[in-house]
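Only one protein chain is missing from this complex, and each of the others stays in its spot.
Letters are used for the chains, namely A and B, taken in the order the chains are written, and counting of residues starts over at 1 for each.
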Amino acid sequence: MSEISKDLHTEHMVINMGPSHPVTHGTVKFLATLDGETIVDLDVEIGYLHRGFEKMCENSTWQQVIPYTDRLNYVSPLINNTGYALAVEKLLGIDVPERCKYLRVIACELSRLSDHLTNVAAAGLELGAFTAFLYFVEARELVWDLIESLCGARVTVNYVRIGGLKNDLPERFEEKVRHVFKEVRRLWVDVDKLLTKNRIFIDRVRGVGAISAEEAIAYGFTGPCLRACGVPYDVRKAQPYLVYDRMDFEVPIGETGDNYDKYLVRMEEIQQSMRIVEQALAQMPDGPINVRLPQVRMEPKEKIYSRIDSLIYHFKTVVEGIKPPPGEVYLAVEGGNGELGFYLVSDGSGKPYKCRVRPPCFALTAAMPRLVKGRLLADIVPTFDMINMIGGECDR
Amino acid sequence: MDASVTLKKLTEKFPDAIVGTHNYRGDDTAIVKKEKIRDICLFLRDDPDLLYNFMMDLTVVDYLGRDPRFEVVYHLYSLPHNRRVRIKALVPESDLTIDSVVSVWVAADWFEREAYDMYGVVFAGHPNLRRILLYEGFEGHPLRKDYPLKKRQPLIGPVN
Partner (left out) sequence: MLADVIESLAKIVFIFTVNVGVFAPILGWVERKQSAVMQDRIGANRADILGFTAIGLFHSLADALKLLTKEDFVPANANKFFHTLAPFIALVPAIAAFAIIPFGGRYELFGREINLVIADLDVGILYVFALAGLATYGTVLAGWSSRSNWSLLGGLRASAQMLSYEVAMGLSIIGVIIVYGSLRLTDIGAIQEDFFRWGIFLQPVGFIIYMTCAIAENKRIPFDIPEAESELVAGYFTEYSGMKFVMFWMAEFLEMVTISAIVTTLFFGAWHIPFVTDAMLLSWFQGAGPNGAAALAMLVNIVVFFAKVSFFIWLQMTIRWTLPRFRYDQVMRMCWKMLLPLSLINLSITGLVVLLL
């Protein structure tokens, strides 16, 4: 046999997956070198969605950055909004009112919910489980309806403001939440039945894309992918921001870090997020949602139209922007995929001198070759899904 | 200024390499000379009191008109001690190289490629220093402050 195979002339096949390929949602290119169907080498090319986020931020005022943050991780935009606003507030050294904090927590968790729902749904779809996909997309649709009623938009939310929020809760929001969560929980059970104990699904994901905790840390994994390796690192618990320290929730962890664990962690986090929203709604105090600092947060329109000082502040913040003192801060929040960090440098002017985002899926995507090398072509699919690379966030 | 454990240990260990430390809004920051960056990073990662096992972020800030012009900024996180630190290495425009820390944290690989792509800082010892977000053939480094906002680059791709 070996005699024969020596004479056989074989060569590796180089195959281009993407940038427009069904598995590369988010526009990324895999340059896979295949031996049969085994991946010998994989090169990941990103940047197809690069829009110059930082350059744009450096040329707009501090408030004008908020809509751009929506477009980072467009599956969980509210977390991006909140992260950025918190970072600027840290730079300014101000604290927002209690009610605002609770509302932000609710917004963040709704976003996380939609993020995980989308991710698990897409994972099912790409493994051929179309029905599970649609169940979770239906659930996400309901969550998006909630987000829409909260801030008037479904994806490009632009809800959080520096020093406050765009608006308070709409009427009968709690009722809607109760109704939606009931439905989401029902659909969750359906998907759980369809996938969690499905032998085919388990065979496809278990043991694939496994990584040890040490290695995951070295690669800079955060979020569900790191927790699947058994490291209970969650920014919400490690360095609580807003009012997460008052919430009672669990951080699910896995053992092996393979795709099945990542899936299970996300499934459990969906449940935990719903718990947090319910608690936040129950605990939320009444009160203002904006800081009373007219040089930071614009005052209501009626005041601006009727009072000269308000009008001047309004004019100054709109034309020149708010002016944080010179300095630099780094603030991390727990995004859908992991630690979402904002590193802001201010030179005292109305525009950020530097507005850097630490995208969680950037580090995750960098580990793709490590996760699939030596495995089959088909293993790219669940592994890449569970990494949950979001083009807007990874490429900025 | 109240110096935290990290900054204190760092100043003790590398008295020559530390240019300054500060703690603004609770963020520990050490400004260091670029020559020692690999040793500093190794120390931060391996010292039992520090154990900065996560390299969370790496970026560059361009202080145009100042010398040294560039700062390579590392954000580290220590999982065992739940602590963060920011290390800023000064890189002058005349010598745009700094040692790569890929051998310390694998995560630095892509972050350094991005920093090179956007600012043109060269990371010596990086295994594969190519552009990452932009394409081969892109001229200049767009996040530098002297890169014009509306500069056009030639379109690439097959020409019919």
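In the analysis below, a contact is a pair of C-beta atoms (placed from the backbone, for glycine too) under 8 Å apart; a residue touches a chain by one contact, two chains touch by 3 or more.
None of these values were measured; they are calculated from a predicted model.
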Checklist outcome for this item: Touch list for the missing chain, restricted to displayed chains, reads A
Checklist entry - So which of A:V40, A:A153, A:L194 or A:L293 would be touching the chain we can't see? => result A:L194
Item to check | In chain A, positions touching the absent partner | outcome: 13, 15-16, 21-23, 37, 124-132, 134-135, 138, 194-195, 198, 200-201, 203-204, 376-381
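Just so we're on the same page, only the chains that are shown with their structure count from here on.
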Next on the checklist: Averaging over Cα atoms per chain, report the distance between chain A and chain B in Å.
Outcome noted: 24
Checklist entry - Along chain B, where are the residues that touch chain A in the complex? => result 24-25, 27, 29, 53-57, 59, 61, 73, 75, 77, 79, 82, 84, 86, 105-107, 109-111, 114, 118, 131-135, 142-143, 147, 149
Next on the checklist: So in the complex, the part of chain A that touches chain B is made up of which residues?
Outcome noted: 46-47, 50, 52, 54-55, 59, 90-91, 93, 215, 217-220, 222, 231, 233, 238-239, 327-330, 332, 339, 341, 343, 345, 353-354, 356, 358, 362-363, 365-366, 395-396
